[in-house]
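One structure, pasted below without further comment.
Below, a portion of the complex is reproduced, with chain positions unchanged.
As written, the chains take the letters A, B and C, and residue 1 is the first residue of each chain.
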Amino acid sequence: MLRGPFLDRSWMGQNPDYKTSDIIMLGLPFDGTVSYRSGSRFAPEQIRLASWGLEEYSPIFDKELEQVNFHDAGDLEFPLGNTYKSLEQIKENVEDIYKDGKRVFGIGGEHLVTLPEIQAVSKFYKDFAIVHFDAHTDLREEYLGEEMSHSAVIRHCSKIVGAENIKQIGIRSGMKEEWEFMAKNNTLCKEYKDLESIKGKKIFITVDLDCLDTSIMPGTGTPEAGGLTFNELVGWFKYLKDFEIIGADVVELAPDYDASGVSTAVATKVIRELLMIM
Amino acid sequence: MLRGPFLDRSWMGQNPDYKTSDIIMLGLPFDGTVSYRSGSRFAPEQIRLASWGLEEYSPIFDKELEQVNFHDAGDLEFPLGNTYKSLEQIKENVEDIYKDGKRVFGIGGEHLVTLPEIQAVSKFYKDFAIVHFDAHTDLREEYLGEEMSHSAVIRHCSKIVGAENIKQIGIRSGMKEEWEFMAKNNTLCKEYKDLESIKGKKIFITVDLDCLDTSIMPGTGTPEAGGLTFNELVGWFKYLKDFEIIGADVVELAPDYDASGVSTAVATKVIRELLMIM
Amino acid sequence: MLRGPFLDRSWMGQNPDYKTSDIIMLGLPFDGTVSYRSGSRFAPEQIRLASWGLEEYSPIFDKELEQVNFHDAGDLEFPLGNTYKSLEQIKENVEDIYKDGKRVFGIGGEHLVTLPEIQAVSKFYKDFAIVHFDAHTDLREEYLGEEMSHSAVIRHCSKIVGAENIKQIGIRSGMKEEWEFMAKNNTLCKEYKDLESIKGKKIFITVDLDCLDTSIMPGTGTPEAGGLTFNELVGWFKYLKDFEIIGADVVELAPDYDASGVSTAVATKVIRELLMIM
C-alpha cells in the first residue's frame, strides 16, 4: 500500500461518516431552467476543491468546522434535459436525510433545487419559515410559459409554507407584480427587526449567491448590481444564529464565469459561515 | 430623422426581405440537454455580431454573400427547461420555411435542434441523406435515461431517413456500441469517396463545430482532441458543392468558453463557407 | 411566414417608433483617442444584448421602462482612425434629434463623444449645466499634444457652457493643474448640496462608468481604485430626478476586459436607472 500522505478531496472539515453526522451536505448540480447564463452544474465540485483554500476555524463565530458535524455526501447525478425527473430525485434524497433524523445542506446548481428540498422538508415539519437571500424575487408564476423555472421557485415554495412564512433579503430585481406580491405579503426585509414575525419559528435558509453584489460574485447566472457585501450577509447569519435552522442551501454559483476563481472562493466561505450557525 | 450612417446588426450580406430569399437563417438558442458544458444558447447573437469581422467575399468559392440570397430571420424564443415544447417550436417554424418553398439554415444552440429540423424537412422530402460533421457519434439511444439528448440526435434522425442515409465525418468519440453501429451501417467517412453511396441524393448538412480540433474551436461544450482543421472541413464543403443541399445547420458554439472570441470568429466563417455551397 | 416567437434584439423596453419617442438612444462606438486601453467601441452592441438580462421594472424608481418612452436608434458607423470626422458625425446626428424635439441618450464609446453631443445641444439650449460622473477630471488642455482626447473632454465642454456650469462627481484622479482648476471653479461635488448652484438649471448628465469602483466596473479603459458604489451612483440619480434633464450619455465600458460579463450587466443597469429619471 502507499504511505502517502494524500490530499483529502472531500469538503474540508467534514465528518466522513454519514451515520454519525448531524448535517448532510448534498451537491445538486442541476441548471436546466435558468433564464440567462447557466453553468451552476459545475459549482459543487469546484466549491469542494476550493474549500481547502479556507481555514477550518471561523473567527466570526469562534468555532471550527469539525464542531459542526457535517458529512459531504457527494453530488447527485441527474438526467439532463428532464427537469421533472431531476426535481423528483432531489426530493427523494432529501427525504432520506430527514428520515434519518438529519438536516440537509444543499449546494446548487440553480435555485429551482430549493423547491424539492422544501417539498421534502415539509413532510417532516409542518410550520416553518423560509429565509430567502437573493437579488431576484423569484416570485413569478411561470417564465415563458414554464411553471418549473428558477424565477418561480419562491412563489411555489410560498404555496407550501404560506406567504406569511417567506422572508426575503437582498432583493433588488423583479417584475412589478412580484414587488406587489412582496408588499402585500410583507416578505421583504431590510433590517433585522423585519424578521420579528417569524421569531421562534423553525426556518429553512436559502442563499442565492447573487444576493451578493456583482463585484463580489461575478460568477453567477444573472448578476444584478447593488447587492449585499459579504459582511452584510454574514451580519444576517449572526442574527439568525439563534433561530432553529432545519435546513439550508447555497445556490447559483456559475464558476466558469469567473476565471479568477474568486466567486468560488467566496461561495465556499459563505457556506462555511452558514454551516457555523446550524 | 437621423442621418446616420448606422451599423447594420443583421447578418452581414443578408437579404433583408424574407419573401424574395431562397435560404432562411434561423437562430435556435436552445441548450437544454447538453451533457457537459452548456452556453450554446448565446451563439446565434454573438455569431451575428462577429459576421461583420468577415468579408462578404469568399476567395475559396470566388463568390459573394449576396449571391447566396439568404435572409436572417432572427432567433426563436424558447420556454426554458421544457425540452419537448422547444423542439416543437423549431419543427413548426422550419415547416413554415419549407411551406414557403425555401430552405433552412439553422444556427444552434445544441445539436438536438437538428432533430426537429429533420422531422420538418422529412415532411417535404421523402428520400434524402444527412451529412453529419461531429467529434461525437451522437448515436446513443438515450443519455442517463433521457431519450431527448444531444448525444442521441443522429440515432433519432437515422430512424427518419434510414441508417444507410447517414454519413458521418470527423467522428472520434463514442461508446463502443455506437462505433459498432457506425461499422455495421457504414456511416463513417474518412475520404471523399466514402460519400459515393449517397451521390445523387438530396442532402441535409449538419455541422457540430466540435468536429474541428479543440485548438480551433475551444468554445464548445464537449471539446475532443484530434479533430479536423478548418481547411479539411472546407475541403469537404468543396466536395459537397455539387450535391443538392436541402437544408443545413451549424451548432454547438459556446461563445463564453472562449474569451478570445476566436471560436465565434471561426464559427462565423464556417457558416459563410457553408452558405456558399447551398 | 414564420410563426416565431422571436427574440427581440433591440434594447429591452424601447419604443420601436422614432417619431413617437421622447428620448433617442444612440450607440456611439468610437474609441480612437483613449490613453490606456481601448475597446469601448464594442459597448453599445453588448449592452443591447445584456439589457435582456434585466427586468423592465425598476424597484428603485417604481417605474417601468416603457413609461420612459425611449427609442433605440442603433449605432453610428464611424471612419476608423479619423477622429475629427467621427466627432462631426456625432454632432450632426445629435442635432437631428434636437431638431425633432427629442433628447439624446448616448451610449459610448469613449468619453470624447460627449463633446460633439454638447456642441449639438448648445445650439438648442443656451444656459445649461453638465453633471459629470467620472474617476478622472478630464480637464486637460491636451494629451501628448492632441487637443482632441478623452482626457480633455470636460475642459472643452467647459468652454461651451462655462466652468461654473460644470459639476463633477466621483473624481479621484488627475494632474495637479486639473485639481487646481476644479478647486478654482468649485466643480467637485462630494455631497448633494454641492449641486445647489445649478439648481433650477437644465442639465446634461454624462456618466463615465469608471466613476464606479474598479471592483464593480473592471471592464473599462482606465480603472481607478476607490470609486463609487452602485448604490451611491443611484443615490445621485435620485437626487437629480427633480432636475430638468435635457440629455445624457453613459460611456467607457470596454466589455472585452471583463470576461465575466458583469461590467456589461452593471453598465446596462446604470443606463436603465438613468433612463428612469429623464
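Annotations for the structure displayed:
In this section, a residue touches a chain if its C-beta (ideal position, glycine included) is under 8 Å from a C-beta of that chain, and two chains touch if they have at least 3 such contacts.
What you see is a predicted model; the values in this text were computed from it and never measured.
All protein chains share one sequence; of the complete assembly in this entry, 3 are displayed, while the total copy number is 6.
Quick note on the criterion: only the chains that are shown with their structure count from here on.
For the self-contact between chain A and chain C, the two sides draw on mostly distinct residue numbers; the shared fraction is below half.
Chain centres here are Cα averages; for chain B and chain C they lie 40 Å apart.
Per-chain CA centroids place chain A at a distance of 38 Å from chain C.
Contacts with at least two other chains are made by residues 259, 261 of chain C.
On the side of chain A, the complex with chain C involves touching residues 36-37, 172-176, 179, 213-216, 218-219, 222-226, 257-259. Those residues of chain B lying in contact with chain A across their complex are 31-35, 37-39, 41-42, 77-83, 85, 112, 143-146, 148-149, 256-257, 259. The touching residues of chain C, counted against chain B in their complex, run 1-7, 9, 18, 24, 26-27, 29, 45, 49, 73-77, 89, 92-93, 96-97, 100, 256, 259, 261.
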